[in-house]
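One protein chain is absent from this view; the other protein chains keep their places.
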Amino acid sequence: MVEAAAARPASPARPGAALAQGFVTAYLSVIVLLPLAAVVWRAGDGGRRRLWEAISNDQALAALKLTLAASVAVAVINAVMGTVIAWILVRDRFRGQSVVNAVIDLPFALPTVVAGLTLLALYGPNGPVGVNVAYTRTAILLALLFVTLPFVIRAVQPVLLELDREMEEAAASLGAGSLTILRRIVLPNLVPAILSGVALAFARAIGEFGAVVLISGNLPFRTEVASVYIFGRIESGDPQAAAAISTVLLAISLAVLFGIGGLRRWATRYERA
Amino acid sequence: MTGRQKPAPNSGRGGRYVLRVAGLGYLALLLLAPLSLVFWRTFEHGLGPAWGAVSNPAARHAILITLVITAIAVPANTVFGVVCAIVVVRHRFRGKGIVNALVDLPLALSPVVVGLAFLLLYGQSGWFGSWLTEHGIQVVFALPGMVLVTIFVSLPFVVREVVPVLREIGTEQEQAASTLGASSWQTFRRITLPAIRWAVTYGVVLTTARALGEFGAVSVISGRIVGKTETMTLHVQERYQAFDYVGAYASAVVLALLALTTLVVLNVVRREEPRGDRAEPGHEAVR
Partner (left out) sequence: MAIALNQVTKRFGSFVAVDNVSLAVAGGSLTALLGPSGSGKSTLLRIIAGLEQPDAGEVAILGHDATRVPPQKRGVGFVFQHYAAFKHMTVFENVAFGLRVRKARQAHVRERVHELLELVQLSGFADRYPAQLSGGQRQRMALARALAPEPRVLLLDEPFGALDARVRKGLRAWLRRLHDEIPVTTVLVTHDQEEAMEVADRIALMNEGRIEQTGRPRDLYEHPASEFVMTFIGPVNRLDESYVRPHDLELHLEPNGTTREAMITRVLHLGFEVRVELVLDDGAAVSSQVTRDEAEALDLEDGQIVYVRPSRSTVFEGTRASADR
């Protein structure tokens, strides 16, 4: 009933409505649609063969493989650590908890290049603890973990908060121990949220540039991620190749987002009466 | 929001400590330690060198450029954000799905690709390249291009914050206002706007943080001309690659302080907002 009321349309004959819609359409077209179209078009400009060459050459493939592998690894680590951190923020109680909760948003607020710099300061050649992972793949992992930190945490927190504690009490009264309760009651109900967070983290990771560019050294075939490769192609005056790889990245992003969206819908099929 | 709950009955004592140590340790090693070190390194030789690093002409110009870009991008996206949210929630038209997809697109796109896109449009050999050259308008490697890409990457935040709030409050108050004789503009100004003000504020803060922190896209489109088309983020990279670590750290600290301010403001606004599901502060702020 409320839904219908909310959806009741403003009369389209009102001039204000048409103006607003026109503004939105124009803004989005100029700012988003047109640039996107330019990239996709440029990728194919020059024929299918050039497109294929741009995508399938060794360096490009190496960059894509590294990017995907690193992003998957980061997604998995986030799924675990993100859930752990969400847990201790919701179910545990310790001094400074609200400060920790606020700090989680730091990767959202901090410029990526600064993030990369801070990691380099601690874990790079002049780091105080003698650990030096600069110009290695570990550095890429570190940088990606930094920028993707909040996604799973923020996705899981509200679900954990809303979780019906009585379900856990019911399980206890039926004889289940804490580990069983965690395994059979809590985690299954967190899975959809974890999947959402993982999808966002993955999409973010495959496109990351600023955090990676300083710390990874960008060595082709070793520590060059896709975004850096694209940057290189632009600087070398080969925008067509850049556009081609960009389109591939975009396609992967969208595929993953849709795929996980579908997975999520399957995992929550019990919710639809 | 730290909603807290009673610890689960019979949750193993030991288990709880393990989780706490693992979680907090992870955060310390990944976030806190590196950031603290940069602050330390910046000021370990005193305030003088640090101050010098951010008050030299190149740095000052970078700050200026950053502020100008932000001062254009944020209001533009705020106005767009509010209008778009109203259109999406309150109007009926076909293609709403496309609008939603386009609004979310900046979150899924690598910033380098964004820079490339605008280069392909407004660069010399781009779609509008020749027209622009004919009229003597410089978009790429200049401020206009940088503003455009920053608008792109920071576009979604106000929309995404306002849409759910608009949905939640429903149309009843607005309908009541119109039965009492208010025109659409009056209704908007006196009923709708006050209802969404915290959502808008939250969105504006996220938009600003994102605009300040933009790196990849401006890197591509600006040409990174020192003293002319450098933002603060580009300046950090430039200083680092010139082995001026103090300079790089000092600029980084300025940006970090802005980020921490953002965090504080976000937290304050979060508490003002009655929304219960305020745990994800939008998905992206900076690249």
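Here the chain labels run A and B in written order, and each chain numbers its own residues starting at 1.
Just so it is clear, contacts are C-beta pairs under 8 Å (C-beta built on N, C-alpha and C of every residue); 3 or more make two chains touch, one makes a residue touch a chain.
Computed from a predicted model, the values in this text were never measured in an experiment.
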| item | value |
| --- | --- |
| Residue among A:L33, A:I55 or A:I185 that touches the chain left out of view | A:I185 |
| Among A:V99, A:V131, A:M167 or A:L219, residue touching the chain not depicted | A:M167 |
| Hidden partner interface residues of chain A, rising order | 164, 166-167, 169-177, 180, 184-185, 188-189, 269-273 |
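Assume only the chains that are shown with their structure count from here on.
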| item | value |
| --- | --- |
| Separation of mean Cα positions, chain B and chain A [Å, integer] | 16 |
| Chain A residues touching chain B - in the complex, by the definition given at the top | 2, 5-10, 12, 14, 16-17, 20-21, 23-25, 27-28, 31-36, 38-39, 42, 81, 84-85, 87-94, 97-98, 100-114, 117-119, 121-123, 126-128, 142, 145-147, 149-151, 154-155, 157-158, 161, 165, 168-169, 172, 177-178, 181, 200, 203-204, 206-210, 213-214, 226-228, 230-231, 234, 239, 242-243, 246, 249-250, 253-254, 257 |
| List of chain B residues in touch with chain A within their complex | 1-12, 15-16, 19-20, 22-24, 26-27, 30-35, 37-38, 41, 80, 83-84, 86-87, 89-93, 99, 102-103, 105-121, 126-127, 148, 151-152, 155, 167, 170-172, 175, 184-185, 206, 209, 212-216, 219-220, 232-233, 236-237, 240, 245, 248-249, 252, 255-256, 259-260, 262-264, 266-267, 276-277, 279-287 |
